[in-house]
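Below are the structure tokens for one structure; questions will follow.
A single protein chain has been omitted from the complex, and every remaining protein chain is retained in its original position.
Chain naming follows the written order as A and B, and within any one chain the residues start at number 1.
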Amino acid sequence: MSFSKLFMATLKRDMTIAFRHPSDLVNPLIFFLVVVSLFPLAISPDARYLAEIAPGVLWVASLLATLLSLDMLFQSDYQDGTLEQLLLSPQPLYTSVLAKVVSHWLLSGLPLALISPLLALMLFLPSSAMPTLMITLLLGTPIMSFIGAIGAALTIGLRKTGLLLSLIVLPLYIPILIFAASAVQNAAIGLPVLGHLALLGALLVLSVVLAPLAIAAALRISLGS
Amino acid sequence: MWTWFYRLGSPKWFYGISGRWLPWFLCAAMVLLVTGSVWGLAFAPQDYQQGNSFRIIYIHVPTAFLAQSCYFIMAVCGAIGLIWKMKLSDMVAKSCAPIGASFTFLALVTGAIWGKPTWGTWWVWDARLTSMLVLLFLYLGVIALQSAISDRNQAAKASAVLSLVGLVNIPIIKYSVEWWNTLHQPASFSVVAKPTMPIEMWMPLLIMVIGLYCFFAALLVMRIRVEILEREWRTEWVKALIKKR
Partner (left out) sequence: MAKTLLQSVNLYCERDQRVLFENLDISVSAGEVLQVEGPNGSGKTTLLRILTGLSDAYEGDLLWQGQPLQKVRESYYQEMQYLGHSAGIKQALTAEENLQWYAVIQAGHLNAGSSSQQRAGNIADILAKVGLRGYEDVPCHTLSAGQQRRVNLARLYLSSATLWILDEPFTAIDKNGIATIETLIEEHVKSGGTVIITTHQDLKSVPNLRKITLGEVLPA
């Protein structure tokens, strides 16, 4: 069985299931919108303040929205027994895991990146920073999906997974947050951003290659008792 | 050579040998820590810039140092437990987590105590303290994961994977935090002016570091011994031990 056949089979399956419950897909986006709206309410609707904190707020909000969406990765497959069938497959687990995380990103991270300009408008982010915002989200959300998947795999079937998952995964998200938010800030004041984007790109490559190994190991551990 | 390695993994052997070494570790720890703190806190010369408040580094630096080493030990032992399925290694890793978290917390508190007279605030977001804070989060994550999983072996394996992921991330986190810090703070204070420290200043520091390592070893051994007794409840030698008491 070739890599692409196996990859596409699981990707297609996850996407098909997701599109049969389209309301679930919208939830992380709504959360993103709500969280971003809280800041002007809590701090000040003044354009100057908001523009200054916009990069950070947008990125923290997408971090939290991604965290919430990690639940959909493995939980339902664990409950209906299809996850353990993946572990019993003679095909490489690495490929199936890769497909699951990619489909998760397509369903959560990519939509977040696509609606971000709308939210950036609400926070008066200068338009010079919009492309950078989208690029950092396009690079950063897959990294968050991969690292978050490690945490999700470690906490399958435990109680209060939401809190535990956040505690485990948030410290690991800090480098992404730092590089991405400062890239958008730089773009807003006209400074170069290529270095930041390169760093994010490097982190992305690292996570695509290494994270599935950790995820597969974590899945075997969580289902092995 | 492998027989030595496997013998090292026998809980019973470890229990016996650690029982003999523990008092020595404790003694060494006490002697070194008392000497180091008295020397550092009372007798070492004043720093010309910061006066007496810098003395807190005699506690801050060793605890910070140990907090990081402890995480490394925890991750390595976790890996050994994962790969070679050595139960003793799992026990070492499990015992490291709370000790390491406490050291990290101490490092943060002493960092704050040092910060107050120097910068006027109890907390400051400098690179070192922020990295320490993130390290504390990593420890808390491992501890939380361990306590959430009821099956001991699964808990050991899961926290081993998590601490290894954390270990890989620590250099990345440190780099990003330092980089972030240089963006927002023009001058960076360093807690220790390393190359120009005279011997009367770094000698007590060295003593404190070694003393704290001994203390850490003693604490670790004590926790592991309890862990061994809990896990090996089935075996003959533990039953005999309990009968003796």
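Just so we're on the same page, a contact is a pair of C-beta atoms (placed from the backbone, for glycine too) under 8 Å apart; a residue touches a chain by one contact, two chains touch by 3 or more.
Everything numeric in this text was worked out from a predicted model, so none of it was measured.
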Omitted-chain footprint on chain A covers residues 1, 5-6, 9-10, 13, 16-17, 20-21, 76-77, 79-82, 84-91, 96, 223-225
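Please note the rule applied: only the chains that are shown with their structure count from here on.
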List the residues on chain A that touch chain B in their complex, please. 147, 150, 154-155, 158-160, 164, 167-168, 170-172, 174-175, 178-179, 182, 203, 210, 214, 217-218, 221-222, 224-225
Quick one: which bits of chain B touch chain A in the complex? Just the residue numbers, please. 82, 134, 137-138, 140-141, 144-145, 148-149, 151, 153-154, 157-158, 161-162, 164-166, 168-169, 172-173, 175-177, 179-180, 183
